[in-house]
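All protein chains of the complex are present and in place, except for one that has been dropped.
Chain naming follows the written order as A and B, and within any one chain the residues start at number 1.
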Amino acid sequence: MKTDTPQVPRGEGLGRTIILTAITAVITAVMFSQGKIPQDPKGAIALILTFLFANTLFFLIIYTGKTDRYRAVYFSTFAVMLIVSFISHMLEARGSMSLSEAKVFQCEVPFCHLVIPMTLVPIALTKTIIFPGSLIGGYASIASMFVLWIGATLALGRGFCSWSCFYGGLDDGFSRVLKRPVIKKINPKWIYLPFAVLLFVALTAAAYLSPTYCIWFCPFKAVTEFNAVTSTEILIQTIIFVSLFIGLVIVLPVLTKRRTQCAFLCPFGAMQSLTNKINVFDVRIDKEKCVKCKRCIQVCPTLSMSEESLEQGRTRITCMKCGKCIDSCPKGAISYHIKGTDIPGKRNTYRLLFLFAAFLFLAIFSSHIIQDGIVRILKLVTTGSMIS
Amino acid sequence: MPKIRSIAGYMWAGAAIIIVLATFFGSGFFSRTLVAASGVKISPLYSGGEVMRSVDHGSYKALIHRPVFDALIGESKEGFVQVNWEPLAGLPPVIEEPVDYNGDGKEDFSIRIDTKTGKATLTRINPLVLSVINTVKLDNGWVVRVQLKKD
Partner (left out) sequence: MKGFFLGLSNGVTCVAYCTPVLIPYMLGEGKGVAQNFVTLMQFLLGRLAGYLCFAFITWLIGLSIFGGLGSKGLIIGILYIIFSCLMMVYAFFRIDVPCAARSIGYVARKIRVPLLIPVAAGLLSGIALCPPFLLAMTDAAGKGSLSYSLFFFFMFFIGTSVFFIPIPFVGALRRLQALQIVGKMAAGIVGLYYLYTGIMAVIAGAEGI
């Protein structure tokens, strides 16, 4: 008689976990330090703390078999540290968070990945970048962000939004504040809004040769940089982005337990949903194991799981590969998957291959920002100021 | 066929890890290569366009950029010309510059900037010259953009 073996997959054994963590430890040690230990004690402490933080979380992800729980800790820490590091940097360089006209004229505005969808049509037609940033060199140069984006798209696809986006960690973090959602019903049609925003901003940016999303909508200007209010137009822009930040990044994630900014606004995420086609990793549902308890539909932060998904055995194209549905499935029916291979197949191997790519991306991408954030916090504690 | 697809899948998954490492190890190299291979530049709407001529005033110089009428396709009806003065340390209290932006040998406008207050006064000679858009103090000088109409 066939016995009921545990259906929920567990993590790896201790020995295997140690070996796997050792591999990431070597890589992260090299990448975090870039071959040298900082002379400054604060820098050295920051390096060690970042290294321990990263590898402890990786150990826990592998050992416990829970992906999202520990990923979210890392991801949200990255977002918070970016704010600490970025604002300190801006205060040091400019004396304020507001963007000066001089920096715009000197093309020294830091570039972020959210601008990319708006630049593509102008690049194709005019071979120019419609952003006052630095092409190479300087802080957050345009070319380096493009290289990161291409690498992330090839390696993670839309997984970038849950494993690397330094803004996504904010609404991810806020979506975990309450134990239960206050607002439970959300019309799934809103998942199409980012595609409409993408269409609108890509075309208006091309028509006006101006990064319209950055100017009018980007909620993250509230925690990075913004134009000083010098006209009615800038006042309206400020009201819009501050409202979007408070609404979509703080209030709605808390009330709905969903990543509302990522799910219902972000045009970059919409673009990643489309480019995700060239990525090899996805999340699949083993229809034979699935008992249709709909737990995954309840917990998915981006409404990427639906009854139709359960029928078809695959998520919607908006899936960010965060792993929350995988962690929450009581039957272990959901897993990471490599396109072209069997389902369920070697699910542990699929998971490990995805985790190595995703985790290393997150760890390496965030390392200097987290280190700088720790240094700034140590400075604040010891000197009373985060800036030099 | 399923076996081939499966092998290809595993290979692509393994390559993903290598891509991650290459993205960060080779970031500088890939950035330079991307810029060189694509030939992209910052839009002249932001950079001000290429410097067309330089006028030496002894302690400082004026850099007159090409008129920018760039649009997504073709040219727009209105544009601007950018003039920079640098270095900051060599600038007089008041800059006065006659500008021939279209290179026809005739003065098109004259601009006067008080470098203490940033107040700019435009004297239009060519009717295609409209108004001053911005006057901004930079780290290394002053810049002005003057709005133009297309011929």
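What we mean here is this: contacts are C-beta pairs under 8 Å (C-beta built on N, C-alpha and C of every residue); 3 or more make two chains touch, one makes a residue touch a chain.
Values in this document were obtained by computation on a predicted structure and should not be read as measured data.
Asker: Which of the visible chains would the unseen chain be in contact with across the whole complex?
Answerer: A
Asker: So which of A:V177, A:I236 or A:V381 would be touching the chain we can't see?
Answerer: A:I236
Asker: Considering the whole complex, which of A:V197, A:V280, A:C319 or A:L362 touches the chain not shown?
Answerer: From the options A:V197, A:V280, A:C319 or A:L362, the contact with the absent chain belongs to A:V197.
Asker: Where does chain A touch the missing chain, residue by residue?
Answerer: 189, 192-193, 195-197, 199-200, 203-204, 207-208, 232, 236
As a working rule, only the chains that are shown with their structure count from here on.
Asker: Help me check something: in the complex, which residues belonging to chain A touch chain B?
Answerer: Going by the criterion above, the answer is residues 27, 31, 101-102, 104-107, 121-123, 125-133, 135-136, 141, 143-144, 146-148, 150-152, 154-156, 206-207, 209-210, 279-281, 338-342, 350, 353-354, 356-357, 360-361, 364-365.
Asker: Can you name the residues of chain B that touch chain A in the complex?
Answerer: Touch residues, chain B against chain A: 2, 5-6, 8-10, 12-14, 16-17, 19-24, 27-28, 30-32, 34-35, 38-48, 70-73, 134, 136-139, 143.
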